[in-house]
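With one protein chain held back, the other chains of the complex are shown just where they sit.
By letter and in written order, the chains are A and B; residue numbering begins at 1 in each of them.
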Amino acid sequence: MKKRLGIISLFVLLFIAFIVIWNFSYQVGLEEGYIPIENKVSHTNIPSESGVFERAEFALEYANMPIDENHQRTLDTYYNNRAYYGAPPSIPHPIKDEKSLGGNACLQCHQNGGFVKQFDAYAPVTPHPEMVNCRQCHVAQNSNTLFKPSNLAKVHAPKVGVNNALIGTPPMIPHQIQMRENCLSCHAGPAAPKEIRVTHPERINCRQCHVPTDRVVSEITPFTRTNSNENE
Amino acid sequence: MPIKSYLVHPQVGRKVELLDALSAFEECEVMPATNEDILVLVTDTIDEASEELLKEKIEKIESLKLLAMVSGFNSPQNQQ
Partner (left out) sequence: MYNSLSNRRSFIKKMARLSAMAAAASMFPGIMFASEQEEGIPEGANLDWKKGPCRFCGVGCGILVGTENGKAVAVKGDPNSSVNKGLLCVKGYHQTMCIQSKDRLTHALVKKNGTYVKTPINEALDIVANKMKDTIAAHGKDSVAMYTSGQSTIPEGYVASKLMKGAIGTNNLDCNARLCMASAVAGFLTSFGADEPMGCYEDIDHADYFITWGNNMAEMHPVLFSRILEQKARRGAKIIDFATRTTRSSTASDRSILFEPQTDLAVGNAICYEIVNNGWVNKSFIEKHCNFSKGLTKMGYGLEDKYKFKDKPEKIDFDQYRIFLEDYTPEKVAKYSKVSVKDIKYLASIYGNPNKKVMSLWCMGVNQHTRGTWMNNIIYNIHLLTGKISQPGNSPFSLTGQPSACGTAREVGTFTHKLPKGVVMNPKHRELAAKIWKVPVERIPSKPTYHTTEMFRAVDRGDIKFIWTQAVNPLVSLPKTSRYRPAMEKESCFVVVSDVFPTPTSDVADVILPAAWHIEKSGLYGNSERRTQHWDKMVEGPGDTTPDAWMFIEVAKRMGFGDLFPYSKENHVEEIYNEYRQFHEGKKHGMAPLEVLKKESGAIWPYVDGKSTQWRFNAKYDPACSNDEDFHFYGKPDGKAVIWQRPYEPAPESPDSEYPFWLNTGRVIEHWHTGSMTRRIPVLHKAMPHAYVEFHPEDAKALSIRNGENIKVTSRRGSCVLPASINERGLPTKGQVFVPFFDENMLINDVTLDAFCPISKEPDFKKCAVKVEKA
């Protein structure tokens, strides 16, 4: 009897050991490599390039989004909201809380956009959500009258459809991109003005095909050969 | 005069071959998707008999996996 118990308990022990080891090795087998992948961004930031691929994770969603024709913005309203072309847009709606900063107020709607019933419009997405002191640059519109009339003439903003170098080539980028490095924030989604909404947001490497033309400081002269013998 | 459109699925890796085979038929208009393994096929035949015949021919292509009809139109011939 004792012998039998001993044998049974031996087998039970072996069986338990088998299950434990088998489970352990199965669990180990499930792990991918042994270094966990870190999700934080590992590269150093290059200011003029940093925004290039931001919002790229939404590109496929943008591509599949139906167009809400009743609530789309036009390029006219887009520019009307700016003092001059390239100026920070002013805030065309009442402000929730005068004392709050970006994260608590503006960014709630302007980080990712979305329909706002109160204004019957889609909130435009900011290309630089990391800058939270929004009202440093964006002013409210609390009055429609002027202190004194002004002679300021609005310089004509770039037009749509005239920026192609050759027939059918991708249009060039006719505006500066400082603080607007992230193309998709203005050129994709329901708040994008209909004239400049990109037809192919899933192609996220925009500057592969679209060349910037607006240089920051000075006029660019045509290519000349300064070392050439002929110029001597 | 039947006009029908289909979604055509090629065998794995044989999309180009299928495209060539389908393009060889005069009655077929083919549009390959550029980023998926699928083609859109529009057939335009004189009558139902030739339509049947064409379909048989298409189904014999080896690189074809699945032919799924999406829509069909038929305008009576006597209108001509």
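The rule is simple: a residue touches a chain if its C-beta (ideal position, glycine included) is under 8 Å from a C-beta of that chain, and two chains touch if they have at least 3 such contacts.
Because the structure is a prediction, the values reported are computed rather than measured.
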Absent-chain contact - pick from A:R73, A:H110, A:H187 or A:H210: A:H210
On chain A, residues whose C-beta touches the chain left out of the figure: 32-35, 37-38, 42-44, 46-50, 52-53, 56-57, 59-60, 63-64, 165-170, 172, 200, 202-205, 207-213, 215, 217, 220-223, 225-230
Chain B residues touching the omitted chain (full complex): 1, 3-7, 16, 29, 31-36, 38, 40-42, 44, 70-73, 75, 79-80
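By definition in this document, only the chains that are shown with their structure count from here on.
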Gap in Å, rounded to a whole number, between the CA centres of chain B and chain A: 41
